[in-house]
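Quick one: this structure, given as structure tokens, is what I'll be asking you about.
Only one protein chain is missing from this complex, and each of the others stays in its spot.
So that you can tell them apart, the chains are marked A, B and C in the order they are listed, and the count of residues begins at 1 in each.
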Amino acid sequence: MTQDPSQLKGKSLPPPRETSGAEALKALVTGFATTLKHLGRRPITEQYPEEKRELPARSRARIILTRDPDGAERCVACYLCSAVCPVSCISMQSIEGQGGRRMAAWFRINFGRCIYCGLCEEACPTSAIQLTPDYEHCQRAILKSVYEKEDLLVDHCGKDPDYNFYRHAGVATEGLDKGRHEKEAPPVNVRSNMP
Amino acid sequence: MVLDWLLGMIVLLVKLGLILGALLFGAAYLVWAERKFLARLQIRLGPNRAGKFGLLQPIADAMKMLTKEDLVPDGADTFVFKLAPVVVAVTAMLMFAVVPVAPDLVLFGRSIPMVIADLNVGLLFIFALSSLGVYGVALGGWASNSKFALLGGIRGAAQMISYELALGLSLVPVVMLAGSMSLTEIVAAQERVPFIILQPISFAIFVISAMAESKRIPFDLPEAENELGAGFHTEYSGMRFGLFFIGEYVHIQVLGALTAVFFLGGWRGPLLPPVIWLVLKIIFVALIMIWIRGTLPRLRYDQLMALGWKVLIPAALVNIVLTGVLILLV
Amino acid sequence: MLRPRGAFFERTIEPLELHVSEALIEKLKNEIAAVEHPRELAVDVMMALQDHHGYLSDAARDQAAELLGMSALEVDELATFYTFIFREPVGRYVIHVCDSLICWMAGEENIVDHLRQQLQIDFGQTTADGLFTLLPVCCIGYCDRAPAILVNRRVHGPLTNSRLDELLQKYRAEAAEKPGSNV
Partner (left out) sequence: MPTLTIDNRPVTVPDGTKVITAAEQLGIMIPRFCYHPALGSVGACRVCAVGFKEGPIKGVEMSCMVDAQEGMVVATDDPDAVDLRKHVIELLMLHHPHDCPVCDEGGHCLLQDMTISGGHGRRRYAGAKRTHLDQDLGPLVQHEMNRCIQCYRCSRFYQQFCGYRDLGVTGIGTRVYFGRSEPGTLESPFSGNLTDICPTGVYTDKPSRFYGRRWDYERAPSVCIHCSLGCSLTVSARYRKAVRHEARFNAQVNGHFICDRGRYAYAYASQPERPRDALIAGRPATLAQAATQMSERLAAIEKGTGPDGIALMGSARSSLETQALLARLHSEKGWRTPCFSADDAATRVVSSALNTLNATNTIALTEIEGADTVLLVGADPIGEAPMLALALRQAQRDGSRIITVDPRPVTLPCAHDHIAVSGDDLATAVAHLIIGALEPSREIALDADQQDRFKTLKQETRDIPAAAELRAIGHALTTAWRPAFVCGTTVPDPDVPPLMGLLQALVQTSCMWSGLFFPLPGANTFGAHCLGGSDALFEPLLAAVEAGQVKALVVVENDLFSEYPDQQRLAAALESLELLVVMDCVPSAITARADIFLPTQTIYEAGGHYLNNEGRLQVATPVIAGGLSIMDTGGGNHPPREFREDIPGGTPRPAWQYVAGLATGETDPPDVKPLLDEALTAGVADGERVSLPSASREWPSIERIGAGPEGDAGGLTLIESAATFGSEPLAAFSTVLAELTPLFGVTVHSETAQRLGWRAGDRIVIPDSAPALEVVVTLDDRAAPGVLLVPRRIGIDRTALRRYMAHLLAE
């Protein structure tokens, strides 16, 4: 029964319906019958270490840093993931990398703190940081839960196989000058004789 | 004379030891059985990691409880706080003293009663202990210096008072039929017909009240995890919490035994030895209780009170009158 | 004089590749000295130097800056603002086609198509022989002679394709006659 909540405004809720004895008994019997029926069924429990389930691609577990389709690091160390992280488990330092690309000198995620909320992935403007279904990375030594950039970097594009930030960015990088990005006109010639 | 006394003493101690051992062992494995059975009712597996079928789970739990830190909350009444779980566990166990587990055993010409104490007021003894048991709950709740525990304790006391009446009244027809308050006599009175057939209403009232007494779902308001944390034992940890736990599961066994004694003919049964029959009946009652736990939701507080005062007690009273009329007529 | 003084603004410039006649420089200097603010003459000086070089090259810009006591950037600001000052090389004859409303109504598009065809260039380009540069221009005020074009700032119109051919022929002949200078 769906009702527009706005229509309920100012009105008191209808009084609870009285249940007759027969109905109550029927409900009771149904309940007991149901549980009794369950007794004969095979338990649905999955025996975790022995049986491992394939999780959906979008489930949120271990974080990776992906590469763009050309194989270069996607992360531009813009600090948005570390800003949005509610538990402050991401830290990094940006530097100017090869060919004018902004990149992370180091990038660290402390999985001891991570709550796998996925906000970093949502905030990432370059699709670099992604959560994967790989949930099995518990460590006994707490320091092993601190992942550095080399531990996080993978050599694939993850869930976003096509995106390459620097093809859209509009900043000049090695091999991709101004005006060569997608949807860009060639650089303006200020001295042009054209009006 | 002295030898007699000594022999009696030894026999008594042996009986005590056996019963105590059986009760504690029963409590431990009742927990296992409950978890397993409940799991299957909910299409789960239940404990299966400690030992085959999780059979070592109770031992693991016991070890865990014993090694856990024993906390006494700041501001708690330490003495009462420590006393409360003992009261709960001890009263539950003492109740079994009057339960006959088998007909008298004749050994070397001596007749040994298979009951620790065949009191002629066994029934009253049980009521007395069951009333004492509520102290453990109320005191534990009060002494914890915690609002959740206090609320749990109060609910426990109120619930116990309400259902004690119905429990007592439901057994009056049994006493009327048996003509005695001794449990041995009551068992003897069911030689031909178990009282469940003669007194189905009493049986129903007794089982419902008994479950309320043992604070089990759907009557677990003193604990009510989702409102009160863990109710009266919120602040307990380690083995003190364990004592409450033991108390509850011993209580279930005792209730099973009492149901068997009052309505199911006690240790009576064909083919199998009497003790086995009693144990089977206890297990049967316990399983029924687990099944109920697996099926019904918790009652609301007002529903609980209404059921006790407006349904069970009047029904028990009417039943007494009916029984009396029937006894007069038959 | 409100001109800032000091080392910050003084530049020594490299000798020009094309030497401007002393007489022209002297004439410009005198004109500049005669006005209150040298800036007033910025456009005139740029035009004069452009007429000399064909377009306002970097060297010409720097010379204008020196003459006017302005920075190269300040001259550039003006030079890139005005349509008739060319910061990039142009052909000997710069054809400005008026693309305003009246000329368009009178058939400017035909003129443009014809020019494109004849010269084999698009707007902003210069013919391979370096003779013509084609540029669009906003209203030049010769609506009465629409469609009109400017060739080296001299107006021609109203135009038809045949008049246009004659015109191009005339300039080609002139260029053949007097090669080199375009002034």
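Basically, contacts are C-beta pairs under 8 Å (C-beta built on N, C-alpha and C of every residue); 3 or more make two chains touch, one makes a residue touch a chain.
This structure is a prediction, so every number in the text was calculated from the model and none was measured.
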item: Touching partners, among the displayed chains, of the absent chain; value: A, C
item: Given A:28, A:95, A:115 or A:154, the one touching the chain that is not displayed; value: A:95
item: Interface residues of subunit A (partner: the chain not displayed); value: 76-80, 82-83, 93-96, 101-102, 105-108, 125-126, 143, 146, 148-149, 165, 168-172, 178-179, 181, 183-192, 195
item: Footprint left on subunit C by the chain that the document does not show; value: 1-9, 58, 61, 70-77, 79-81
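The rule is short, and it goes like this: only the chains that are shown with their structure count from here on.
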item: Chain pair, A-B or A-C, that carries the greater number of C-beta contacts; value: A-B
item: Subunit B and subunit C: spacing of chain centres that average the CA atoms, whole Å; value: 111
item: Whole-Å gap separating subunit A and subunit B, where each centre is the average of the chain's CA atoms; value: 52
item: Inter-chain centre distance, subunit A versus subunit C - centres from mean C-alpha coordinates, in Å; value: 60
item: Touching residues on subunit A, where the partner in the complex is subunit C; value: 189-195
item: Complex contact set, residues of subunit C against subunit A; value: 55, 80, 83, 86-88, 90, 123-124, 133, 135-138
item: Subunit A partner contacts - residues on subunit B that touch it in the complex; value: 39-45, 291, 294-296
